[in-house]
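Quick one: structure below, then a few questions.
Left out: one protein chain. Kept in place: all the others.
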Amino acid sequence: MSLNTITVTIQRGSGANGEQTHTDTFDVPSYTSQTVLDVVSWVQQNADPTLSYRFACRVGMCGSCAMMVNGVPRWTCRTHMSKVLVNNAVMIEPLRNLPVIKDLVVDMDPFFDKWVAAEGVHHGALSREDPIASIDTSSDSRTQANAGIECINCSVCYSACDTVTANEDYLGPAALQRAWTLLNDVKDEGRKTILDAVSGSGGCHNCHSMGSCTVYCPNELDPMSAIAGLKRETAKRFFARRK
Amino acid sequence: MLNLPLYVAQRITALLMAPLVVGHLAVMIYAIQGGLDSAEILGRTQGSLVWFLFYGTFVIAVSIHGAIGLRSVAHEWGGLKGILLELFMWLVGLALFLLGARAVWAVTYA
Partner (left out) sequence: MKAPARSQPLWFAYMLHRVSGVTLALFLPLHFWILSLAMTEPLRLDGFLLLTEAGAIKLAEFGLVFLLAVHLFGGLRLMAMEWLPWSASQKTLAAGATALSLLIAGLFLLRAI
């Protein structure tokens, strides 16, 4: 146990209705193996009960605790303070690219709306009367799909992406990666629907491959390559039609 | 703000220009040796169908490629959208084409 304190600055307010967000600074006792979530929880429990923030599992499975830590989107329950302290201080802000509800809580609706708009929904054709679809687990398409299915919709990639910031129509890495996994899923019958959905003005072709999504994904997924795959498939279809 | 057709046009013109750029760089590196003057340039390009086609293709491709490229920048960094964005892209494309075509003509058949 340590008797030291660390300086924690947290963004407050909502920026809605013309209200400006501001920051509050707290001196938080420093403990061994403390995570950013530990720190935020300490503040709410001991210094300022009006602080709003989200978490659930606190063991790196649900993605609810994602926030900007010193400008980097991270899961706060899986980020050790020792790794992010700069001059014994840290800055904690709500996820970028999403509307702020209050303090560290953001509105996830736009993220999920884009997920649906990218056709990141299963397009099934079988019913319970049909036999279970057979999947070749070693096929190339199944390997491609498997590479992206562990996305838990935490929005870290969405917050990391500068194109999402600059282009409000852009569907974003998570939604597009999900579309790619479904495109490669033999059980999914929505190939044409998916390719149409990702070819519009907010589609995969807006991606500039800056790769922040892949660099920051806490599950080590690779949305950038998934989006490249979508570009490849849409382009192939474009040329196939013209021939 | 790209959709599929714009993206394809961007990529195709890019591939088309790859050999043209390499050729242009090679010519440049060769030409600047011993100084550069208009007589040397025109001696090579004047009346030449090959150079007309080479640089003519280059101009058409770069007009499309540059217009679409600047479109992305205009939207993402300039906040342009809707009809203004379309207008911007077409104006850029047209300007590059007209100026470029004029330059090609000037050094070949003018």
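Per-chain numbering from 1; labels A and B assigned in written order.
Operating definition for what follows: a residue touches a chain if its C-beta (ideal position, glycine included) is under 8 Å from a C-beta of that chain, and two chains touch if they have at least 3 such contacts.
The structure presented is a predicted model; accordingly, all values stated were derived computationally and were not measured.
Visitor: Which residue, A:Gly13, A:Gly60, A:Pro110 or A:Gly211, contacts the hidden chain when the whole complex is considered?
Guide: A:Gly211
Visitor: Need a quick check: the contact residues on subunit B for the chain that isn't drawn.
Guide: Where subunit B meets the chain not shown: residues 11, 14-15, 17-18, 21-22, 25, 28-29, 32-33, 35-38, 41-42, 62, 66, 69-70, 73, 92, 95-96, 99-100, 102-103, 105-107, 110.
Visitor: List every residue of subunit A that touches the chain not included in the displayed model.
Guide: So the residues of subunit A touching the missing chain come out as 11, 68, 70-73, 91, 93, 96, 159-160, 162, 208-212, 215-216, 224-225, 228, 231-232, 235.
The rule we apply is simple: only the chains that are shown with their structure count from here on.
Visitor: Can you tell me which positions in subunit B touch subunit A when the two form their complex?
Guide: Per the stated touch rule, the residues are 1-8, 11, 72, 75-77.
Visitor: Sort out for me which residues of subunit A touch subunit B in the complex.
Guide: 163, 166-167, 169, 199-201, 203, 205-206, 208, 231, 234-235, 238
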